[in-house]
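Structure first, then comments.
Yeah, one chain of the complex is gone here, protein chain that is, but the others are all in their spots.
By written order: A and B. Residues from 1 in each chain.
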Amino acid sequence: MTPQLSWYLALSAMLFTIGVVGVLIKRNVISMFMCIELMLNAVNLTFVAFSSFFHDVSGQLFVFIVMTVAAAEAAVGLGIIITIFRNRESLDVDDASVLKL
Amino acid sequence: MQTNLLSLIIFAPLAGALINWLIGRRVRNERFIGVVACASVGVSTIVALYLTLRSDGALRATQPVMDHLWTWVQVGAFRADFGLAMDRLSGIYALFVTFVGFLIHVFATGYMHGDRGYYRFFAYLNLFMFAMLTLVLADNLLLMFVGWEGVGLCSYLLIGFYLDKEEAAPAAKKAFIANRVGDWGFVLGILLLFWLTSHAGKPSISFFDKTGVTSALATVASLPMDGFTWHAIFAGGLTSVAILLFIGATGKSAQIPLFVWLPDAMAGPTPVSALIHAATMVTAGVYMVVRCSAIFTHAPFAMFIVAIIGAATALFAATIGLAQNDIKKVLAYSTISQLGYMFMACGVGAFVAAIFHVMMHAFFKAQLFLGSGSVIHGMHHEQDMRRMGGLRKYMPVTWLTMCAGWLAICGIPIWAGFFSKDEILWKTWSAGSPGIPPGLNKALWFIGAVTALLTAIYMTRLMVMTFWGGERFRAEHVEHVDEHDHGHLAHTPHESPLSMTIPLIVLALLSTVGGLVGVPYALSSLTGGHPENYFERTLQPVVSEVPGQSAGSGEATTLHWLSPPPQPVDGKPAVTVVKADHGETIPSAEEISQERIFTLISVLIALTGISIGWFMFKNQPLRRLPRLLENRYYVDEIYDATIIRPILVISREGLWKVFDIGVIDGLLHSLGRTVVNFGQTLRYMQIGFVRVYAAIILAGAIVIIGYFAYNGVHVLQFLTR
Partner (left out) sequence: MSLIALQATNPDINLTLIAPELIIGIAGVLVMMIDAFARRGQRWLTGGLSIVALIAAGGASIWLGAGWRGARSAFNGMIVLDDLRLSFTLIFVVVSILTILIAAAWIDIEKLPAGEFHALLLFATCGMMLMASAGDLVIVFLGLEILSIATYVMAGFRRTDVRSNESSLKYFILGSFASAFLLYGIALIYGATATATLPGTTNIATIAGRLNHSLYPPLLLAGAAMLLVGFGFKIATAPFHVWTPDVYEGAPTPVTAFMAAGPKAAGFASFMRVFVFGFPIATAAASTAGYTHKSWLGTLAIMAALTMSVGNIVAIVQNNVKRMLAYSSIAHAGYALVGFVAAGAATDAEQRSAALTSVAFYLLTYAVMNMGAFAIVTLIARGNDRRTAVEDYNGIGFLSPVLAFSLSLFLLSLLGMPLTAGFMGKVMVFTTAVRQGYLWLVVIGVLNTAVSAYYYLRLIIVMFFRERNTPWDAPRLPVSVALALVITIAGVFYLGLFPGRVLNAFGAHPSISLSIR
């Protein structure tokens, strides 16, 4: 039984959902950040699946761009997290709620 | 005719405002500031006179005088020019706005003497003139809206002029908000009109035909008339446009339900009250309705509403005016009432009569306000009439000139108000348009007549309390007046300086003879002279006719000349005859005799009102009112048995409290509170937690994806079919 396209799509949709739920329930900033990375990689999986199904290389190229962007985002994100940790000594996002109402 | 002179009318005051703001504030020389301010308005006045009265001027030519400055906006079919146009209507308006404005500027140089914000005052006042003249001379609705908002802004600045007066800021804000509420109606009206004309194939918001644009009003005139039904209001047709525009007018012209701001606006300096809140800005609503008369005549239900609101406001404000003790408040309510009159005239299709009354009202109400300003000035900023009395002796010029204004507003023959008010009453009685169901015209006439009576009473009361009777400004005479002592009781009132009395005299003269420009045929034919109504003759071509209106009371369908055709006349003030653009409608003999009878009735009403006022307040100007209100069971006076007392009680205790304070303010407040509460609730969505925000975003995303998926199901059904 050869794997169908829909299998890959379902898997990536699940991964994306797990990422979304993770962002909502995790309180640690780094965990949240990892969940966002998971969402991005779920999308990458979709791209690769389509790309291979269509025998078209552009989807895979897109994945490279996404990975580059994700790396840049990771660098900046970790930088932000470090500054926050320096000022607050806490990685709990719910502590970061000075700005409200 | 195309001339750049027209823009001088609006830009001269703007230049004056800039000079005073930039240079005047540094110089701080009152003479310099005053001269700049008055001269800039003077230039406008002279140019306006020149452009209206020259041989091919606005009042004589059939085509408007145009000045296309630049194409302001053009996106697709939507075009609005920064262009001015002076036709007969805007010509007359520009004339009296500049002239009355000039007089009030002169008056203000004396009145504001010694004020710290002298330069600021005149800069604002000149800016106001700029905005007002833009409003009047605009050749399209959008530019008119610029002036419309501009006068609102200046009014706001000037009401709040006395920064240290604590009621000034809330009053200014109230005025601005009430106007903004009206403005959304105006804006939507413009947009809806644009939509309607686009549908008719000629997208336009211009008043006049120009190269590349057809007049929106002409397009509207070619559309079929809306039906006389309630749901025409919401149908998105011409009735909706008319109602939306009228909402704008109720805000600017202080009609029910948006009138609440005008009495409070009296917190501003008195020249401001005279110029903005009596003579010019508040009549902008009437001007707009008349300017757009083509829209209104095609929307009978809107006409009906205009007439009803106008009549109701007229009566309602007049009853309140009876019971006020602040001299400016009486005049403020009187202004609201007179504006109601004008709208009533518009509602029954008597647009020309409305404009005639606007002009006469500008003369006599400006006179009365300036007179009251002179009194206030002479009394060292005392505004309570209970502390006045007997000023006749001290301020003879003010007294005499105010008498002219008083007689004019009461409607005593030959004074200005007589002709205009009588005209409105007669036109109301004889109205027969699709917007006025049978019988309503009689009812409206009755309301108008009662209002005229009340007007005569409260104005007489004002005059009597101020100028006759004992000198209550001395400490020992003050009874039943609020406790806090002002500490200037030793002052003796004094007559005002020349800069103030000269405008008073000029305006008094205008209030006396100004009405002669519009003597109706029924009266002028009595003298056998030149029979037609010059004013009506001039304006008739530019306003839209109400269908069925010209037929008058019925049988006069065949019109005939009773006397020789009209001739141009020499030696008459201001407005002169133009050659008829279309046939003058001379009423039948029967109509004329009827009109004469009604004229007699209105004179009698005015005289009755004055005598009631005189005998009620002459001898006991002060005592009556407070005791009446303090003790409601006080019944031993003669006029208590008459209708006056109930009206006083109703007006103060009933209408004023219930409507002004209770219902209207309450309604506005609760509306405001609801919005604020809603805001507070939404605010609590922002609890500051990132994860909650992410959840809200996700929820939104799910709703949207769900909606798309729902549509996706349709697509699948479509594809599988």
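Everything that follows uses one rule, which is that a contact is a pair of C-beta atoms (placed from the backbone, for glycine too) under 8 Å apart; a residue touches a chain by one contact, two chains touch by 3 or more.
Just so you know, these numbers come straight off a predicted model, no measurement behind them.
Here the missing chain is touched by one residue of B:Val106, B:Leu142 or B:Leu339, and it is B:Leu142. Chain A residues in contact with the hidden partner, per the touch definition given at the top, are 9, 16, 19-20, 23, 29, 32-33, 36, 39-40, 42-43, 46-47, 49-50, 54-56, 58-59, 62, 65-66, 69, 72-73, 76-77, 79-81, 83-84, 87-88, 93, 96-100. Interface with the hidden chain, as seen from chain B, comprises residues 70-78, 80, 82, 142, 145-146, 148-150, 153, 160, 163, 168-169, 172-173, 176-177, 180-181, 183-184, 187-188, 191-192, 194-195, 198, 236, 675-676, 678-680, 682-683, 685-686, 688, 690, 692-694, 696-697, 699-701, 704-705, 707-709, 711-712, 714-716, 718-719.
The rule is short, and it goes like this: only the chains that are shown with their structure count from here on.
Look at where the CA atoms of chain A average out and do the same for chain B: the two points lie 65 Å apart.
Taken in their complex, chain A has these residues touching chain B: 20, 23-25, 27, 32, 93-94, 96-101. Interface of chain B with chain A (complex): residues 683-684, 686-691, 694-695, 698.
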